[in-house]
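As you look at this complex, bear in mind that one protein chain is not there, while each of the others sits in place.
What follows is chain A.
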Amino acid sequence: MARSNAITYASRRSNHAESSTAGARRAVQAESDRDRTDSEGGSASEDDQAEFQSRPTQGTAQTGTQAGAAESHQSRAAANMKAGMGSTAYERLVSETINMALYATQRRQAIKKDDINKKILSKKTAIWPAVLADAQLRLREVFGMELVELRSAGQGDPTLRETVDTNETQVQGKGKKRANDADDAAEAPAKKKAASGSKSWILRSTLPPELIAAMNMPNEIVSRGEDEENHPAIRDCGALLHWDKGDGIAGGGVALKGILFTLLALILVRDRSISDSRFMKELEEKLNLHSETILPFAAKDSPIRSIKFSEFLALLVRQNYLQKVKIQGVVGDVGAGHETQYEWRWGSRADAEIGEKAVSEFMLDIAEDDDAATNEQLDAAQRKKEKQEKALERKRLKSAIESAAGSALQDVTPT
């Protein structure tokens, strides 16, 4: 059961946020649907170029309604720049951005604004809002994916903004938790939006979560050649999404995804951050995981067959699923001033790609005892009662998780 859970949840690259952004996304999709119908008559790329040119930058560019005045000014400037550019040259910027994003996603990396400036925009950095908006349209319409900006490493703490790209972030004192950030955000949304951008983006799916779950169900496909000797059978895991095929170094397969979810869960219920020493102790005592533990690296296409737990943790930090934060001079902690201390938190990719809600669902599914559901002996009424009890229990567990986390659980980062 744990395995199938891991499979289902491992893949939540999805946006199941039912926030205003979802509505905005639907609107954008509806618009591109319309454009598509318009251009369906001819398949020549001329049509598409025209469509590309005429699409309004504003409105579609902003996913929220609370786009600040500064931003709308920026997008006006971008729109003007776009209008002043040849359509081919402009289209090139968009396609290069998309290509960069697709390349990065293969390696589980984020694309960074600095790189985009350097490699794609060069002197035309002001055109970025328009390019980003058009790249989003293309990504959603064609690929069923979107770019989501990662929160910055120490979001909410103004002293941390420059340290976005480093994996180990220095924190003065006990760093603020994200729950607090959410409160800040509620008070001053516009200010937060301007302050929190990490200027790096990852790709995630915009397909419905049920569809994504279905796309991750493995069921091996064997394609036999004429004879096994000269044309050996080709075996495919059979899941529609098979990122490990392309990125053997990065994924590590389903089993490791299950461990990632467990790690995220452990951090979540410890008030969203846990000291390094305590984390390691719990992992060793409860899960028998220590830094030298060899984990199976299930990706068939990877040259690596196994990976040490410590290496796996380092990989997760590199990929931004986890964050190991340096704490210095913890106030009130006697004797802690001289020793460097670390604590573990969720990385920004975990927020953008997985979300706290999905991790709590994962915990609930693991905790749930599903023997009764399959018990044939029960009659309909008993079964109904069983179901109600289960729903209640789930609710109870959920609020327990929430109180352990310190505040309401957050869904994936909205775009």
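Note that in this section a residue touches a chain if its C-beta (ideal position, glycine included) is under 8 Å from a C-beta of that chain, and two chains touch if they have at least 3 such contacts; residues count from 1.
Quick note on the criterion: contacts and distances are computed from a predicted model.
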{"item": "Identity of the absent chain, which is to be given by its UniProt protein name, from \"Translation machinery-associated protein 22\", \"Probable electron transfer flavoprotein subunit beta\", \"Isovaleryl-CoA dehydrogenase\" or \"Non-structural maintenance of chromosomes element 1 homolog\"", "value": "\"Non-structural maintenance of chromosomes element 1 homolog\""}
{"item": "Which of A:Leu121, A:Ala214 or A:Ile366 contacts the chain that the document leaves out", "value": "A:Ala214"}
{"item": "Chain A, residues in touch with the chain not shown (by the definition above)", "value": "36-37, 40, 43-45, 48-49, 91, 95-96, 98-99, 102-103, 106-107, 138, 141-145, 205, 207, 211, 214-215, 219, 221, 223, 225-226, 229-231, 234, 236, 238, 240-243, 245-250, 300-305"}
